[in-house]
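Let me give you the structure first, and then I'll get to my questions.
With one protein chain withheld, the remaining protein chains of the complex are depicted in position.
Then we have subunit A:
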């Protein structure tokens, strides 16, 4: 880790019982199958898993998704049926109907408990049917919500080509392709484009983001002369980036610690430990950190950040001086809290499912620095929170906003407490300078809505205070 010297000292870390509400990590299927366009996700689990996906993804289910359940029956559990034969039958059907470039098997709680050897079965079946099979164990025994993506990307990291094949014939062909791509453009223009970049070792970014956000962040780095050699994941499985020993990698999301570890240990990459590009402060710190690793003097970032903040003032003024309580369920909490503190909010508690202090070191350091600069007390960080206890604390603290899952949002609203569903932050575009506004759009929505209803006197809509 590159930031060991900035280990935070003063932040207060707690750990509770882990009795909290979050989504099952298999939910990552919902956004990954859309991101990786030639993939097919097969969730090997029970009716419970299927029911969750069906309801959590709502209307997306009906758009002929490239995902399905391999629903285990009693015969599978008691090993009366042969796992290999069963999976082969289903995968052949998928190949016939959809012909994907990769099948991702999502292992679940049940496959863990019955110890189905997915990692062992996959290479054999892969050889037999001729489609790559990637295994990710995204189960509720080990992981929470967004960590599902982490397990998939860690498995994908092993599939990235380790060297671009550079045979002479291919080289010529490549140039031909290049010529074709540059068709109609002057030789000088192409050269000029090349010279826009500084000479630096290859950089690969990891984390699944919507394509427009990928473009924005790539362009952001381009402004500093940094070329992004590839993204994990790419739009298609067949376009996974080349990752050679010694490449630099950098994460864009706080929940990707397994992927980071895999890239460092298995692929011998160098991890750039930076805060995450969430909020203009985070984006600037992220770009600056990457620049500093490559010895580049960042240009125009400060002005840019200032400009963005000016544009956000109408929203920031709604938040200034207010308090926000994170119940914790998707691991974006530290970055969002840091950004909202910079907006002038106070944060009594940040609940988080899992806290990797090494992977998030730079983000934690920025959080501390932000608190110091804004003159607000450091938040209490609660790992594996206990929702029941948290609700007691919410009653005591009476925060202006609670960021929470959908299980608690309506009951809290009925008790006069403003809430924002945390899940929306996972699906909205929140990265980079341009999307800071979207985060605040979400965070201020309950405040704006409730301001417009304020005079009606409809704050508490439960008859007696419930026991909870």
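Just so it is clear, a contact is a pair of C-beta atoms (placed from the backbone, for glycine too) under 8 Å apart; a residue touches a chain by one contact, two chains touch by 3 or more; residues count from 1.
The rule is short, and it goes like this: contacts and distances are computed from a predicted model.
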Protein name, per the UniProt record, of whichever chain is missing from view ("2-oxoisovalerate dehydrogenase subunit alpha", "Biotin transporter", "Light-independent protochlorophyllide reductase subunit B" or "Na+/H+ antiporter subunit A"): "Light-independent protochlorophyllide reductase subunit B"
Which residue of A:202, A:311 or A:344 touches the chain not shown here: A:311
Of A:242, A:296, A:406 or A:447, the one touching the omitted chain in the full complex: A:406
Omitted-chain contact residue, chosen from A:159, A:200 or A:437: A:437
Touching residues on subunit A - with respect to the absent chain: 18-26, 44, 46-48, 50-52, 54-56, 58-59, 61-62, 65, 68-74, 76-77, 81, 86-87, 89-90, 93-94, 109-110, 112-114, 139-145, 211-212, 215-216, 219, 307-308, 311-312, 388, 391, 405-411, 414, 433-434, 437, 461-462, 466-468
